[in-house]
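Structure, as structure tokens:
All protein chains but one are shown in place.
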Amino acid sequence: MTDYDPKDWFRYLISFDRSDTARKLAPALLAMAAYCSAVAWFVIEYVHPGPDSDLKNIAIMHSLLGFAISTLLVFRTNTAYDRWWEGRKAWGSLTNNSRNLALKLAHILAADDHDSRTFFRAMIPNYATALKNHLRGQFHAADFVVCNGFDPANVKPDQHVPNQMAMRLFSKMDELYQAGVIRAEHLLVLNGEFSSFTEICGICERIHTTPIPYSYSSFMKKFIAVYCLTLPLGYVLSLHYWVIPVVIFVFYVLTSLELVAEEIEDPFGTDANDLPTERMAQGIRTAVGELL
Amino acid sequence: MTDYDPKDWFRYLISFDRSDTARKLAPALLAMAAYCSAVAWFVIEYVHPGPDSDLKNIAIMHSLLGFAISTLLVFRTNTAYDRWWEGRKAWGSLTNNSRNLALKLAHILAADDHDSRTFFRAMIPNYATALKNHLRGQFHAADFVVCNGFDPANVKPDQHVPNQMAMRLFSKMDELYQAGVIRAEHLLVLNGEFSSFTEICGICERIHTTPIPYSYSSFMKKFIAVYCLTLPLGYVLSLHYWVIPVVIFVFYVLTSLELVAEEIEDPFGTDANDLPTERMAQGIRTAVGELL
Amino acid sequence: MTDYDPKDWFRYLISFDRSDTARKLAPALLAMAAYCSAVAWFVIEYVHPGPDSDLKNIAIMHSLLGFAISTLLVFRTNTAYDRWWEGRKAWGSLTNNSRNLALKLAHILAADDHDSRTFFRAMIPNYATALKNHLRGQFHAADFVVCNGFDPANVKPDQHVPNQMAMRLFSKMDELYQAGVIRAEHLLVLNGEFSSFTEICGICERIHTTPIPYSYSSFMKKFIAVYCLTLPLGYVLSLHYWVIPVVIFVFYVLTSLELVAEEIEDPFGTDANDLPTERMAQGIRTAVGELL
Amino acid sequence: MTDYDPKDWFRYLISFDRSDTARKLAPALLAMAAYCSAVAWFVIEYVHPGPDSDLKNIAIMHSLLGFAISTLLVFRTNTAYDRWWEGRKAWGSLTNNSRNLALKLAHILAADDHDSRTFFRAMIPNYATALKNHLRGQFHAADFVVCNGFDPANVKPDQHVPNQMAMRLFSKMDELYQAGVIRAEHLLVLNGEFSSFTEICGICERIHTTPIPYSYSSFMKKFIAVYCLTLPLGYVLSLHYWVIPVVIFVFYVLTSLELVAEEIEDPFGTDANDLPTERMAQGIRTAVGELL
Partner (left out) sequence: MTDYDPKDWFRYLISFDRSDTARKLAPALLAMAAYCSAVAWFVIEYVHPGPDSDLKNIAIMHSLLGFAISTLLVFRTNTAYDRWWEGRKAWGSLTNNSRNLALKLAHILAADDHDSRTFFRAMIPNYATALKNHLRGQFHAADFVVCNGFDPANVKPDQHVPNQMAMRLFSKMDELYQAGVIRAEHLLVLNGEFSSFTEICGICERIHTTPIPYSYSSFMKKFIAVYCLTLPLGYVLSLHYWVIPVVIFVFYVLTSLELVAEEIEDPFGTDANDLPTERMAQGIRTAVGELL
């Protein structure tokens, strides 16, 4: 995630950094510029349509559908943002539950039970780390903190890694329960946090594996393409060569919205707009370390 | 569900696969083309209206209502998408609860209690399978995994199949509870996951059996039909024969939105836009197998 | 609720069944037609305004406010649909909780405790029946299933009927708890389902008794009326007698949206768009009968 | 709250009751009428601008921003309605929890424990009464029902009154718990309802004390004012004296929306659109009386 100060307008207007849509769309914008120029040149120099040509009226279509395309793009923006925000909430919840778990265990475990404390200090954050890498389709054994009772070398990368972490946490808790360290009422109190770990994992997987229905994605792109490719036909008679920058700007606005929506609808990668899962996993490690 | 890469724009623009709305709408689009051609030909060749004919002003109606039709379609899109996403959430939740249940049972059950472990390894995923088929109005005894204590031949296909699965799961849990394997505090901890199974089933049934109110569905179709059938009248004088492609494109956009909404509002079938319930049920089987 | 196949477009376009807004609005549409004809006839035959008459420019108002009226109607549609869907969710939840309760009681109660089983088999669905009739302002003692411990003749129709059902259910549960059949941990497990019954009742009562604030309802109707009654003034000069069908269609669209919203915002009646509470109550009886 | 039948259109169109926005806005509408007349008279009689005057083109601004103002007002309407509905939900929830509490206590308390029953029969509804008055900034000792263990004279009006009620309820429950009437498992079952009382109070206080951010409220009013005050300038040349009713109607629509939003965003007062908290508090008293 790019850190930024939302109030620094000037920097925005002149910067074209890595994640700027204008930069990503550069090839498409150039192609559109070429296409518009060709259409404008052909119509103006060869066709010489009179001022009452029907061509001009094609713009009626763009005006009729202008509403539809805008509201659709806002729908697209909304759903993409909702997923991004739901992903953020899931990770916020992971942070909370990790903290709460550490807070409770800090009191349930005896102050001198260094073994258990070290275990949870390592393993609670390891879950977040495992989830982060799992959502990126990666596995890095070196990212885990080793502790008594957990050896990253035993993790099977081809099976579900966060589940293996949860399994280890559960086993430890069960072991302490059998030993009488954790009592029945503690079990009920701790159960919520433990269950939430796999629930959060499920929420993230759902967002990660389910893009917007194929038909919408496909329809939206066809709609934008036809809309923009017919724009120069409708407006060349009113704007002549001015039609080129105008169409490019409209095309830039419409495709930017679709592009940003695509980028943020799966927010667990390493793009500029993605959630800082790396930093959040690190934050969990720090917080748990302070508490336990 | 069609798997796709939302960033591959080019493929979208040229592909017309099975689920493409343009393909599904082909007959309607052809009929509209024929109707538009007939109207245009009749008005242009026979009626010869003057440039100040009132006919042109019928377009006022389309402009006044263009906004209403767009916002209504976005409302339609939104509600359909919300159901699709709620269905996705329900199945995500089924995955989570199956995992959590397996995780907890893995520790509650003795390591050598192969009988109970085999039972739950088979029956937890069987619930997902039963639900998937139930929502498709199907029953395939062969889809179930047999285990000690469950014989698919005893399932009554004419009664509620997922409920019968839940019944078997409950009976087993109750049996273990009577035997003292599962204790009172375990019961409280496991209760949430068990209850969630029938809740998820209820959510899916609700989405499956309740389309958008009849009046909206009916009104929307009449509105689109009248709107598009009067379009060529209003625009034939400004666009002449160009009116044919313009009206077809507007008609394509409006009906596509309604069509996709209809398709995704009941997301448990086997359409290209439907949820991959088959794959998710399989995923639950894999995950539970790894954990238990 | 009318059952229908949302994909059968053709049937929609030609059918005008009982719940069709065009049919319900027929008197209003005829009155509007008469009013428009009178306005058009008066302006065209008597006033003879020149082509530059200010009259034409009144249409500016309709264009300026066209946005506002459309977005407001979508707001109206949205809130009405949300209530309808919330009502559907409440009844779905009632089904789930009835099922879950039956599922749990089936195991808690001894297999040969026919008395208690018969009681719950009758009374759980009786709650749904009582709620359905309560929301329709009706009371039919004959709708209840009699059982040992419950006689419909003892129900007081002038007091809150669903509460009396809940009271009977609670008394029975309490009795079983005193007798030691239901244990403390069962109580905690069953409590959620029992509480949900009165909660669902409360949700339905809230939807039923609270229409959209009076001011919105009143304002919306005045807005639509003034908007449509001034439409023929603004457009008669551009459309002459064509103004009649155009205004009627615009009026039809706007009032239909308001009308459908009014109908579905209280979804517990017996209208074509209302929820099938009758069928759902019956479904609960079937499901509980299968489980218990 | 005004009771009304949303289907009685005719009554709406002719009634101008106390809560009608047209009535509340009467002074503003008259002032606007005077302003418009003055502008129209001045421009038409003194300025005599030619038909190509730039003045006419000021209307471009209204057309460009017409969309922004409409969507903003719908945003305003939406948020105000959401608060109103959330307030309604909170009170619905208070009704449910009061009923559930009475239902449970009716069985937990011995049938002949008249003292405790009388106490809860009086005090549960007293909480609702206290909350209703608290949200209106009032205190009426006479509204409370006296009972053994609660004397309204001891309530301190300058402290938080609903909290004092909750305190009394808690004390009684604690007393019964110490006496062994309420057991540990009952405590867990009753805890949800008790906690919900202060939560509901908190939700209502949040809605009551937090209007929409000052900047929006201020910006919206300035936007509407500038928009409407410049309207006659832009349209006087097209509409001449007709500009007066047109601008008044536009002004009426825009300010009505803002006005209704302001009224319903704090729904606990005694306005026509406010929630019937008085009647609901009374309904709780009736329901609890029937149950306990």
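Things worth noting here:
Chains: A, B, C and D, in written order; residue numbering restarts at 1 for each.
One rule holds in what follows: a contact is a pair of C-beta atoms (placed from the backbone, for glycine too) under 8 Å apart; a residue touches a chain by one contact, two chains touch by 3 or more.
This is a predicted model, so every value here is computed, not measured.
Of the options A:Ser53, A:Asn78 or A:Ser171, the residue whose C-beta touches the omitted chain is A:Asn78.
Across D:Ile44, D:Met61, D:Ile108 or D:Ala272, the single residue that touches the chain missing here is D:Met61. Check A:Ser53, A:Ser171, A:Thr209 or A:Asn273 against the missing chain and you find that the one touching it is A:Asn273. Set against the missing chain, the residues A:Ala26, A:Val146 or A:Val253 yield one that touches it, A:Val253. Mapped onto subunit A, the interface with the missing chain covers residues 1-2, 4, 6-7, 9, 12-13, 15, 19-22, 59, 62-63, 66-67, 69-71, 73-74, 77-78, 81, 84, 88-89, 92-93, 95-96, 99-100, 103-104, 106-107, 183-185, 188-189, 192, 235, 238-240, 242, 246, 249-250, 253-254, 256-257, 260, 263-264, 272-273, 275, 287, 290-291.
Even with one chain removed from view, subunit D keeps its contact list with that chain: residues 54-55, 57-58, 60-61, 63-65, 67-68, 71-72, 74-75, 79, 159-160, 163, 166-167, 170-171, 174, 184-185, 187-188, 191, 195, 198-199, 201-203, 205-206, 210-219, 221-223, 225-226, 262, 265.
By definition in this document, only the chains that are shown with their structure count from here on.
In the absence of subunit B, chains linked through touching fall into A | C, D. With rounding to the nearest 5, the Cα superposition of subunit B on subunit D corresponds to a rotation angle of 145 degrees. In subunit A, no residue touches at least two other chains. Taken together, the touching pairs link the chains end to end in a line with two free ends. Chain pairs that touch, as defined above: A-B, B-C, C-D.
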